[in-house]
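Okay, so here's the structure we're looking at.
A single protein chain has been removed from this complex, and every other one stays in its place.
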Amino acid sequence: MTALAPEHVTMPVLGRLSPHASRAEQVAHIAEAARQIRLQDLKLVHHAGAGHIGGDFSAIDVLATLYGAVLNVDPDHPDDPERDRFILSKGHVAGALYTTLAAFGFLPVEELATFLKPLSKLNGHPNRNYVRGVEANTGPLGHGLPIAVGHALSAKLDVSRRRTYVLTGDGELQEGSNWEAMMAASHHELDSLTVIVDRNRLQQGATTRETNDLDPLDAKAAAFGFAVVEVNGHDHGELLDVLSAVPFRPGKPTFVIAHTHKGHPISYMSNNVAWHHKVPDEAQLEQALAELDRLQAEQKHEEVARATGDERQR
Amino acid sequence: MTALAPEHVTMPVLGRLSPHASRAEQVAHIAEAARQIRLQDLKLVHHAGAGHIGGDFSAIDVLATLYGAVLNVDPDHPDDPERDRFILSKGHVAGALYTTLAAFGFLPVEELATFLKPLSKLNGHPNRNYVRGVEANTGPLGHGLPIAVGHALSAKLDVSRRRTYVLTGDGELQEGSNWEAMMAASHHELDSLTVIVDRNRLQQGATTRETNDLDPLDAKAAAFGFAVVEVNGHDHGELLDVLSAVPFRPGKPTFVIAHTHKGHPISYMSNNVAWHHKVPDEAQLEQALAELDRLQAEQKHEEVARATGDERQR
Amino acid sequence: MTTTTAPPVLAERGPIADQPRFDCRNAYVDTLADLARSDHRIVGVVNDSVGSSKLDAFKKAFPDRLINVGIAEQDMVGVAAGLANGGRIPFVSAASCFLTARALEQIKADVSYSDRNVKLCGMSPGVAYGELGPTHQSIEDIAWLRAIDNMTIVVPADPVETAAAMRWAAATEGPAFIRVSRMSVPAIFDESYTFVPGRATTVREGDDVTIISNGTVLWRALAAAEQLEAGGVSARVVSMPTVKPLDVDAVLAAARETRGIVTAEESTTAGGLGGAVAETVVAHHPTRVRILGFDAFQPTGSAGFLLDRAGMSPDGIAEAARSLL
Partner (left out) sequence: MTTTTAPPVLAERGPIADQPRFDCRNAYVDTLADLARSDHRIVGVVNDSVGSSKLDAFKKAFPDRLINVGIAEQDMVGVAAGLANGGRIPFVSAASCFLTARALEQIKADVSYSDRNVKLCGMSPGVAYGELGPTHQSIEDIAWLRAIDNMTIVVPADPVETAAAMRWAAATEGPAFIRVSRMSVPAIFDESYTFVPGRATTVREGDDVTIISNGTVLWRALAAAEQLEAGGVSARVVSMPTVKPLDVDAVLAAARETRGIVTAEESTTAGGLGGAVAETVVAHHPTRVRILGFDAFQPTGSAGFLLDRAGMSPDGIAEAARSLL
């Protein structure tokens, strides 16, 4: 393992498509962004020798969708009061967030090379005072949702249309602070608030089921006054459709259960609790990069097949 | 208002009936205990010039039922490891708890005269190191349920049949710590645990609905894995039946929603948020004492009528 | 940084103990309403306790701008941080015991470390809830917050200082904690007083010994100095409203110019104002310091009873001062 260095940072800046782009174009753009973010994040974690790759990979499709096509945010005006807010409550996947922010122009890509270095701005949990686009200094679990509720309340007071999105882990929902916030959110009818749960069914040491079961999560959220939607958290099309269509019930905040796999889509990581904060070695890095490439090829192939099929059916 | 003095403490010690007493005898005993506790508590709060009379009166029927006929506890062996545990999570109604403990022989009745006095053992929230029968030093809301879960876990580890009861306020359930504990309770299948909610629909400053609505509370508790039962929290018969019949679903902890009125049954207090911690003046004290007497007479009358009716129907 | 003029209002009056007393919560709510009228960004955030924070009038005047999250202190502080993210200036009002104990991680992470413009108002702190027992007595709050970086800690001594601290906090970006006392206190400052964070005020000149105090204990320190003067001892009384950042110069002047320091506060003896003064003198000018405060969970009793019992009656403070001569 070599120390993280500038040559390990190779991701292109992707930016946003025109709002006139078709849904298919948006989805393809998000998919490419997610792929680039994964490639880059793997290198960061491998070379820095630390990070939370499992949780990173389970969240990256959500992050890429939000920053790629949903959030009303602009790297040139990161402090615009009317911007949407995205709060990463599961702050341990800061690596994924930094890489996403770099992919969309909030953070100079080169700066990723300082990840976890002494005195770096990029520590293991995001710091809003150092990184443009970070809305809250998270890390301790169960902080993001209350902050998001506070921001959504401010939008309501301002009679503003800005929206608030927050991404939490599923294990994280064992923290009672989240339920306090959810009760307040529905009481105040904050329908501009969307909670996305990264439902990978794993936490730090074991499955959520073994540790402290969250099911029936949909019933819990519904009883706390949320409109509940379930999506495949790795399907960019589904994510785009759901995250841009909120709220689903006027007057109700939205609870999106995004079904994911920790470590997705890497064969040896996916759904394997050991990869919560394990670091891929040289061989594992190579394998993961290769798998991401193969998947891309397969997806292209499938798309072509589907497109051909579509034509035949006509 | 005169300062609280020994002559204001007049309650008889009631103790428990034989376990062979009939249900009707038990219910009558509980009713008389509740009446005596209310009479005494009124005098304590009036003369001490402080206390939480509203919440006291909403909880006294539950307390009288538990100590009068449900809990396996013995004032002569207050430290018996195999005793049932009752944890008063809404610790601000310490006055009701002290009076109940005195009624059932845990605390010398005379000691009630020290309520809230300088250096008294009886401060505004219970202290287990000073008062026999107190299981936890509560006062900050949202502490009792986690402690109860811990005790129920200890009983499970010991393969003991001892039970754990905890009484919480309804406003109190806005504290997230309760939901953490409920998740853990159902995960560990603690069916020896019974949570009783004093569902008076008022909190300190307003109704629960105005503040941070808890409804649908039954759905919330069910989604957190509890067997839910609703009772009239002022009906001693209903309370006795439910609290001695737990668990209702093997493997599930029980959530008893006890529908109550803050300040029950005093006309000017009942369901009036102002009486959260107001102190009755001389005239109000007299009126309340008189109302309790009148109610007793009416109940006797009703009982006679019912008994006569019963006979006629035969 | 120390002003050396005693507040004029004190000179003209009789013994401080005989002055009329005020509940600082009134100054608190009046000032908050006043600030809210001129700055739409200001909002209140509470945990059910509208009444015990005396916020009913504020609620009437600004129904939308008093956000009651329910009995949920963690959420309360997180919500305040989110409101600040949205450009608001939240004044969080909650019993100091629950605000600081229950939401400490939110205070550390969401407010201090995140550098959010949130004003934490610890109501009825210290032993104000004396009869309600240690769970409601908030004697640890100062020590707890002093350990956290990026938090200005203010313990006002009277209504004027409470209002001044609030106006300063509203006008100054960044985290602040203000203790708002429930126990009535005599007025010490007049309207000419300006609060400057980190600045102490010598409220009484003296060169034998120094008493450093704040909050509800400051008038007791002044009463002790009156007694000491009657006995021929010249006691300086330094008002130290800001526990953090501390006015190091005022402390060191006292260490150099007088024979010892008494600190007196409605707080623990471990890590509070007394601890801050001790840490300061040992670094620069070692001096004897008698730290008065609470050294254990307190029994039941009124706030006044408990302060007296812990050696913070005027007599007790005077005696501590004499022990340094």
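As written, the chain order gives the labels A, B and C, with residue 1 at the start of each chain.
Simple rule for what comes next: a residue touches a chain if its C-beta (ideal position, glycine included) is under 8 Å from a C-beta of that chain, and two chains touch if they have at least 3 such contacts.
Note that the coordinates shown come from a computational prediction; the quantities given were computed from them, not determined experimentally.
Across A:Gly68, A:Gly142 or A:Pro280, the residue that sits in touch with the chain not pictured is A:Gly142. Shown as candidates are B:Ser154, B:Thr207, B:Ser244 or B:Gln296; the residue that touches the absent chain is B:Ser154. Touch with the chain omitted from the figure is made, among A:Asn212, A:Asn271 or A:Gln296, by A:Asn212. Annotation: of B:Gly54, B:Gly124 or B:Gly139, B:Gly139 touches the absent chain (contact as defined above).
Considering C:Ile148, C:Ala225, C:Ala264 or C:Ala321, the position touching the chain not shown turns out to be C:Ile148 (whole complex). With the whole complex as reference, residues 98, 101-102, 104-105, 108-109, 112-113, 134-135, 139-140, 143-144, 146-150, 244, 268-272, 274-279, 281-283, 286-291, 295-297 of chain C touch the missing chain. Considering the complete assembly, chain B touches the hidden chain via residues 81, 85, 127-129, 135-140, 142-143, 145-155, 157-158, 164, 176-177, 180-181, 183-184, 187.
Summarising the interface, chain A meets the missing chain with residues 50, 91, 116-125, 127, 137-142, 171-172, 174-176, 203-206, 211-212.
The criterion applied here is as follows: only the chains that are shown with their structure count from here on.
The touch graph of the protein chains shown is complete.
Mean C-alpha positions place chain A and chain B at a centre distance of 47 Å.
Chain C has its Cα centroid 38 Å from the Cα centroid of chain B. Chain A and chain C have CA centres that are 43 Å apart. Counting only residues that touch two or more partner chains, chain A has 176-177, 180, 183-184, 187.
For chain C, the set of residues that touch two or more other chains comprises 69-70, 72, 74-75.
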